[in-house]
Structure formats: C-alpha cells, structure tokens
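Heads up, one of the protein chains got dropped from this complex, but the rest are sitting where they should.
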Amino acid sequence: MTAKDEIKKSFLASIWFMFLTFPLMVIKVNTVTDTVEWRWHNMVLVGIGAFFLSMLWRYLLKRQADGSKKEKKEGPGIIQRLLQKKELTLPGIIIIGCFTLLFPHIFSMYQTNIMISALIYVMLGLGLNIVIGLAGLLDLGYVAFFAVGAYSYALLNLHYGVVFWIALPLGGLLAALFGIILGYPVLRLRGDYLAIVTLGFGEIIRLVLENWNEFSFGPSGIANIPKPGLPGTDLSLQGSTIFIFYIIVALVIFTIFVINRLENSRIGRAWIALKDDEIACQSMGINKAKTKLRAFALGATWAGMGGVVFAAKTTFINPASFTIWESVIILCTVVLGGMGSIAGVISGALLLILLPEYLRDFGQFRMITFGAVLVLMMVFRPGGMIENVRKTYKFEKN
Amino acid sequence: MDFEYFAQLFLGGLTRGSIYALIALGYTMVYGIIELINFAHGEIYMIGAFTGLIIASVFTMLGFPTLAVVVLAGMAAIVYSCAYGFTMEKIAYKPLRNAPRLSALISAIGMSLFLQNYVLLAQTSDFLPFPSLIPDFEFWEPYAHILTSPELVIIITTVVVMILLTFLIKFTQIGKAMRATSQDKMMAALLGINVDRVISVTFIVGSATAAIGGILIASHIGQINFYMGFIAGIKAFVAAVLGGIGSIPGAVLGALVLGWTESFFTGYISSDYEDVFAFLFLVVILIFRPSGILGRAETKKV
C-alpha cells in the first residue's frame, strides 16, 4: 500500500466523519430564543482528528493482524513475568504494604477519601471477576448487590441500631442471598440473555428502592449513617476517615486472599471448566446449577460488604448511586485490567477511578472516555492491560 | 368495567407496542445475522430523534412550509441514523467478528456509553422540546378522544414499515442473502454472498426503522434528551426477546404484548412500577420459555 492510498483513505474517512458529525457537532439550536448557533470550528477539528485517527486505526489493525500470527509464541508480557518472579514477591509486598500503611498520613484527607472510593471499586471488581472472569457469566446487574449491602447497613442501623461491625458480615450475607435468589431463575439462560436479565434485575432493585418510600425513603435516600467506631474511643472526622481507609485495605486483602484460595481449588476448577465448556463440565459430574449459584453468591458477597463500607464512608445513600452505569463502570474495571486476573482487576479499578478524579477538568469527558476505552480495549487488547496468564497447577513428582 | 377506558388503554398499548416494534426490529435483525445484542441500538434511535429535531428547527427558522420541514427532517433523521449504524458496525463490531461473544457485547456497551455522552457533550444534557410534526387530522376528530391523530400515524407507519420489511426479506435479492447469511455465514460466503455487505445493509435497515421510531415517539411525547435511547432500547430488547430474538414477526408480537401489558398495568394497577413490571415480565417469560414466544427452541449440539 502506497502512502498516496493511505492519504486518500484517511481523507475519505475525514470527509465521512465531517458529514457524520455535522448536525450534532456543528448546529446547536436554541429552542427558547429560536436561534441557531453554527459551530464550524468543530467541523474543522473533526476533519483533522478523523484524518489522523483513521491512519492510526488502520496502522493498529494491521499491526494486530500481523502480530496475531507470531504473538502466540512470545509468551507472557513483562508485567506477567514480573508478577511470576518469586524473589520479587516479598519486597513488592513490603513496599506496597508500607506505602498503603502510610498513605493517609502522607496525603490529605481528600486524597484518602478518593483512595477509599477506589479501593471499594477494587473490591467490587474482584467480586465481579469471580462471576465474569472465572465462571464466565456476564452479570450486568452487579451494582444491585452493592445496593443491597449499602441499604442493609443503612436500614438495619436506622431501625435496629445495628453497628457497622455486625452490618459488615450481614451485608455480605444478604448480598450472597440475593445472588442466589436472583441467580436461581436465570440458571438456564445463555450468555447474552443472562446479561440482559441481570441488567433487568439491577434496574428492578433500583426502581423498587426509588419507589417504595415506606421501605427505602425513596429518591431522597437515607442520611446520617454512622461511621464505624472503635469501642471505647471517640474518633474525629479525620480519625474515622483514616479508620475506614484501613478497614477497606484490610477487606481488599481479605478479598484477594479468599478469591485466590477459591480459584486454586476444586470449586475454582469447576468454574473455569464451566466457562470453557458447559456440556463437558456437566459430563464430569459437576452440577451446573450449584456451580453457577456459588459464583453468583460468592461474587455478590464482596459487593455487599463494599456497599456497607460505602454507606459508612458517605454517611448518605440514595438510589442514584446504584444505576446501571455503575455496573458498567465496574465491568470496565474488570475488562480494562484483564478478565480473570487479580492483579489486572486491581490496577484496572485504581486507574479508572483515580485518573478521572485527578484530571478534574477532564470530568465531563469521563464517561465518553470509558465508552471509547471499552470499545478500543475489545478491538485491540481483549485480554486487558494485564492479560490473565492463569497460574496453572504445576505437577511436582515426589 | 368502563369500556372506553379499556379501549383507550388498549390503543395506547398498541401505540407503545408499535414504537417498541420499530426499535425491536433492528435488534432482532442484527441478532439474527451476527448473534450480537447491539446494545447501542437505542442510541441510534436517539440520534435519529436529535438529528430530526435539529434539521426541523433549522428549516422552520428558514421559513419552509410545515410539510417540507417534516419530510426533510424525517429524511435527515433516517439518513443520519443509517450512517451512524453503518459506521458503528465498522468500528466496534467488524474487527470483533471472530472474537468471543462476550467481547463483542462489551464493545457494544462501550459504543452505547460513547454515543450517549457524545450527544450529551455536543448538544445538551437538558430535555429539548420537540415540535409536534404530526398535525391533528380533521376527519379523525370524532375518534380523537380515544386515539389521537399522532397515535394513528404511529400505528399506520409501523404497519407499513413491517410490510416493507417483510417484502424486503422475503422477496428481494439482498433479503435472500440476509437469510442465507443468518443461517450459515461461512456457507453464504462460499456461495459468493458478500457477507460484509449483508451485515452493513442489516445495520442500515435496522437503523432506519429505529430512526422512524425515534422521530415518531419524539413528536408524540414532545421532548427528547440524550438518555432517551437507553430505556427505549432496553424495552425494545425485552420485546425482541419476548417474541423470540432473531424472528421478525416475533419482534412485533413481543413489542405489542409488552406495550399492552405495560399499558394495562399502569392503567389498572400502578404507574410507579411500570418499568419493574416490564423487567419482571421478561424474566418470567425467559424462565418458562427461554427462546421467546415465536423463537424455535434450539437443540444443544454435542
């Protein structure tokens, strides 16, 4: 292909996108004053942008097509190799550990609060990863379990004065129960039907919370949810934020520990087998229904606990925090990081939540970028940033 | 029971169902051919409505007569929806044709998110008033208290689109190619069918029906915003699944059933839980008849 062809193609793409974006990007109608604003500069921007982006697009597609032929033999990338190096594990853990311990003392309250949010997303991502990454079930209503956790704490506290420490396991348990209740009817559904029904369930729960005023106080939500306390001490606002930070760090570590153990067990193997081939999996004597329900329940547990922490952190919850797009963001963190890979999900969640927070001006472009990232990741790097090279069982002769 | 109220609900449900049907057709056609839930389909419908509004406003201000404005806005909406549908397929789905279905679905969700926020940024997050493009017909005056003229137009348009679509698929060359491709892409390609072109045409036709739905509903309800595609898209998808996804008569039947149940539910029981009911309905149907009303039960290939 000659350079002339390339330029011609890009030129055509540029024209096409100028045409495509013309009414929406250029014309802006003010329906109150009945005037039209013509924003021709946008057209110029689109034209130039499309010209270069289409070149990049074709270059990347071509590189990918060439790459897929030989890449197979290349083996794991740099990050995976680093992750697999045993001698680096201990120092790595110590450095990350020290940094985490000192974090709230080095950085401001504002930063600590953002970090807490990000870590809640890490927990959510890890939980969703069981359902999607391990068992291969696309759950688009995952945020429902987050809502179940948050509302269980808020309501139990409001009505019965249940404290955080009891609400935490209860929230996880209730979410797991919901996972089973919602999972049971969808056991027979195939992949994309499952996606849409779980999406429906997520919306049902949100709409019920929004409309059932007597139960959930409707759209106005529940305020004055107490932060977790240490028995015998009275924490300042700053102290309690730091305390929540350590709680969520502990919970994330606990989550990683449990998921890691589950993955490398008879249960985890059944999940992966189910994802690989449902029929063969059943022919090995594995109960499909039980295996799926386990994945739903164990995935939901973390969302439930995350929800309790979320309610305690913000001290105010309402249904607006639990929309379908929240589910999509959690899905994004899993996909971006690398489905099935714990390290990937953690970095995905941190990146997706922290980046927009620090690029404040970037705020309004947050969602559009998420959308673009999902598409681009799927097209160019479906395995995510840290592609999951599953730690397979290595046989040792004794 | 009050018969007139019942008739109102029945016809209201028919109108709703017709709109759902126009959007559901796109879902079902795309699914029939590439087995992808085109999550961004609702966004195409939204873009159709926005384009229609913009073009209509511009020409109204330029002093064009109403009829000309309606025709031009309608054409623009259809053309642009088709263009977006076509481009979307090329960017977000074509490179993923041989990828796992989960990847394509995630890409579709990304596309949906992107297009929503694109319109949000390029236009506005507020509701925009949409002019009533369909006038009240004089001859229909006596019946207008049960079914308004715009509603009548919606129902008739849907029927016409349905007939055209059936004709397209049953009797034309491209229709045959579509049916062949939906059964076996590989074989169709071996027989000299340009599969890429068939898929593009499917997206274009689906987008066109969505655009028609978009303008009709916008002019009926009187306002639009960037988020309108999402719920409508989900509902239409529910309709397509209800009827048996991949089946065109199924999509229409499912849409009508959904329209009626929603209409009667809100009319007789409660309007708060309308959407809850739609979703519950979907879940119940899928549990008892996973392949929908008209869908064929698939046999597991072992």
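Residue numbering begins at 1 within each chain, and the chains themselves are lettered A and B in the order written.
Operating definition for what follows: a residue touches a chain if its C-beta (ideal position, glycine included) is under 8 Å from a C-beta of that chain, and two chains touch if they have at least 3 such contacts.
Keep this in mind: contacts and distances are computed from a predicted model.
> Just to verify: the chain that's not displayed, which of "Circularly permuted type 2 ATP-grasp protein", "NADH-quinone oxidoreductase subunit K", "Acyl-CoA dehydrogenase family protein" or "Amino acid/amide ABC transporter ATP-binding protein 1, HAAT family" does UniProt list as its protein name?
Looking only at the record, the undisplayed chain corresponds to "Amino acid/amide ABC transporter ATP-binding protein 1, HAAT family".
> Given that one chain is not shown, which residue among A:Ile267, A:Leu354 or A:Leu376 touches it?
Here the residue in touch with the unshown chain is A:Ile267.
> Which is it among A:Ile286, A:Ala343 or A:Leu376 that touches the chain not included here?
With A:Ile286, A:Ala343 or A:Leu376 as choices, the missing chain is touched by A:Ile286.
> Contacts of subunit A with the missing chain: which residues?
258, 261-262, 265-270, 272-273, 275-277, 279-288, 294, 298, 390, 392-395
Everything that follows uses one rule, which is that only the chains that are shown with their structure count from here on.
> Compute the distance, rounded to whole Å, between the mean C-alpha positions of subunit A and subunit B.
29
> Once bound in the complex, which stretches of subunit B touch subunit A?
So the residues of subunit B touching subunit A come out as 37, 47, 50-51, 53-55, 57-58, 61, 76, 80, 83-84, 87, 91-92, 95-96, 99-107, 109-123, 128-129, 230, 234, 237-238, 241, 272-273, 275-276, 279-280, 282-283, 286-287, 290, 300, 302.
> Along subunit A, where are the residues that touch subunit B in the complex?
16, 19-21, 23-25, 27-29, 31, 34-36, 42, 61, 132, 136, 138, 140, 185-186, 188-193, 195-197, 199-201, 203-204, 207-208, 211, 279, 324-325, 328, 331, 335, 364-365, 367-368, 370-375, 377-379, 382
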